[in-house]
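A single protein chain has been removed from this complex, and every other one stays in its place.
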Amino acid sequence: MTLSLSGATYRYAGAPRDVLLGVDLSVTPGRVLGLIGPNEAGKSTLCLVASGLAPASIGGRLQGSVTVDGVETRSLKPHELAQRCGVLFQNPTTQLSGTAVTVFEELAFGPRNLGLPVDEIVGRVEWALDTLGIAALAPKDPARLSGGQAQLVALASVLALRPAYLVLDEPTSQLDPQGTRLVGDALARLAGETGTGILIVEHKTELLATMADEVAVLDAGHVVAAGPTAQVLADPELLARGVEPPAAVRLRRALDAVGLSLDPALLAEPSVGGAGTIDRPGSGGGRA
Amino acid sequence: MTADGEIGTRRSTLPEYVLRPTSGPYRSLNPATKLIIGIVEVVAAFVVGHWTGPLLVLLVIALVGWRAHVTRQLLLVGSLTLPVVGSILLINTFLLPGATDAILRVGPLAPTWSGLAFGLQVTLRLLAISLALALVYLTTPIDDLLSDLEARGLGRRLVFVVGAAVNTVPRTIERAAEILDAQRARGLDTEGRFWQRARGVLPLAAPVIFGALTEVEEQTMALEARAFSAPARRTVLRPLPDSAAQRLLRWALFLGAVAAVAGEMAGLLRLP
Partner (left out) sequence: MSIRLVIESVVFVYPDGTRALDGVDLEIGPGELVAIVGQNGSGKSTLVRHLNGLLRPTEGRVLIDGRDAAHFHVAQLAAQVGLAFQNPDRQIFAGRVRAEVAFGPRNLRLRGATLERAVDEALDAVGLTGAADANSYDLGYSRRKLLAIASVLAMRTPVVVLDEPTTGQDARGVARVRSIVERLSAEGRTVITISHDMRFVAETSRRVVVMRAGRIVLDGTPAEVFAQPNWPALASTYLEPTLPARVGARLELGSTPTEASLVAALAARAARAAQEG
């Protein structure tokens, strides 16, 4: 049972060259796979391919094989894919349906499309709200949320379709520090508690260091490195590939260079936020 | 797979704020009935007599609006039409072609009674039309109207496009404002003479269009990810009340409107 890409090569409709070249990756339930790489390496394209949106919704040419729990994504229709693999993009506002007047109804949008009975829809919506700790947002107008809250609502809306896998394309890149923390905390909890397999593209290697089990590096359409998070993030090649290593890795390296060392526990210093001064996501959300 | 067990084991009814129980006879009407009433009011304001139609419609709107507790909002909408109303009144009173029954003469200016009357009629019609539509809008959540139209067989996509378009308007305005700011920050003169301002059309229009296109693409993908193209019949969360009486009312109103138009065209209706 995995979401797996094997020898996946993809070219957009009408494009002169392939964006992904023979990519092999697999996401297992309950595990988080981080994907990093320089800009224009093909990370967003990989998200579309892994979630089946490419080629099912946007066309293009896919070679090799992409399977969700053994089923080729090419053989599935978009609404069938949506129930197996959810996908979340960068921009929170374009992902909301724009037709719901409350967050509750926004979450119900997907299950309603499936024609599920009302009581099951209610169950799924409440489960998704609780899982992300945003039950307090349910009666609010989706158009009047902060960026972080809107992104959580978009994520919850995808979760309501109960996919076994999630593909997240830089979910915090357009958020301010408060929104980033809100979404980062929720994602970490989601990975730990629901058994969902998660593929996450993220520039913020610090965030990956805390939540990813494994990390893969994509460069010019190729997977050039993959392995356990700590090992990949400590790869000396990382910066040359255009990826910023986490602060702890950089600091350790800077100290090494002058022959100094520090207690590793100090470098693993958790963030100081949280300590009573920060609103938790479950407390009804921060201020916009 | 995700943890299944707990689904559906808790409260399985919709919360109050989703059910949105309606109050009062007019608000509880089916959205389609309210829409038909609104359309018939617009037609009536136009074709029934010179004064009878608009005045009758305004009277009905005032009564319904009062019962539905939207009088204040209706007054606001009415006041928004004032600039247009004012200019229509002035233009007609002073400049109605062929009118000779002057109220008074001040130099070259000669306001006429017939001009004033005609201006008032136009004004009342305009007011009746805007208030009729405002009343439907104020008492019917747009998503109710859309889901009702969908239940009546309008395509899911069409309904969604209409709904999303309505909701995109504020976002497009916001985007346009930011684009305007960005170009002004680059020295685009929007406070200078007209020809200078005219040069600013492309720098403003291009990003608006490009932005809208990218947004549509993103939104399309996000919708697919929400199972939008599933073949199932969409679940209706909040069934909208309808009844045989309402259906009858809609047909009666529709036929009445047709009759009024026909009567007016044939010159049978001789109302003031």
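Per-chain numbering from 1; labels A and B assigned in written order.
Note that contacts are C-beta pairs under 8 Å (C-beta built on N, C-alpha and C of every residue); 3 or more make two chains touch, one makes a residue touch a chain.
In this text the structure is predicted, and so the values were computed from the model without any measurement.
**Student:** Going by the contact rule already stated, which one of A:Gly147, A:Pro171, A:Gly197 or A:Gly221 would touch the omitted chain in the full complex?
**Tutor:** With A:Gly147, A:Pro171, A:Gly197 or A:Gly221 as choices, the missing chain is touched by A:Gly147.
**Student:** Could you tell me which of A:Pro163, A:Gly179 or A:Gly221 touches the chain that is not displayed?
**Tutor:** The one listed residue touching the chain not shown is A:Gly179.
**Student:** I need the residue numbers on chain A that touch the omitted chain, in ascending order.
**Tutor:** So the residues of chain A touching the missing chain come out as 37-40, 146-147, 173-174, 176-181, 203, 239, 242-244, 247-248, 250-251, 254-255, 258, 260, 262, 266-267, 269, 271-273, 275, 277-278, 286-288.
**Student:** Hey, which chain B residues sit against the chain that's not shown?
**Tutor:** Given the touch definition above, chain B has residues 175, 178-179, 181-192, 202-207, 210-211, 214 touching the missing chain.
In this section, only the chains that are shown with their structure count from here on.
**Student:** CA centre of chain A versus CA centre of chain B: separation in Å?
**Tutor:** Result: the chain centres lie 40 Å from each other.
**Student:** Which of the residues in chain B end up touching chain A in this complex?
**Tutor:** Of all residues in chain B, those touching chain A are 1-3, 6-15, 17-18, 141-143, 146, 160, 163-164, 167-168, 170-171, 215, 218-237.
**Student:** Could you please specify the touching residues of chain A with respect to chain B in the complex?
**Tutor:** Spelled out, the residues of chain A in touch with chain B are 1, 29, 48, 51, 53, 56-58, 77-79, 81-83, 86-87, 89, 91, 93-95, 97-102, 104-105, 108-124, 126-127, 138-139, 143, 154, 157-158, 161-164, 193-196.
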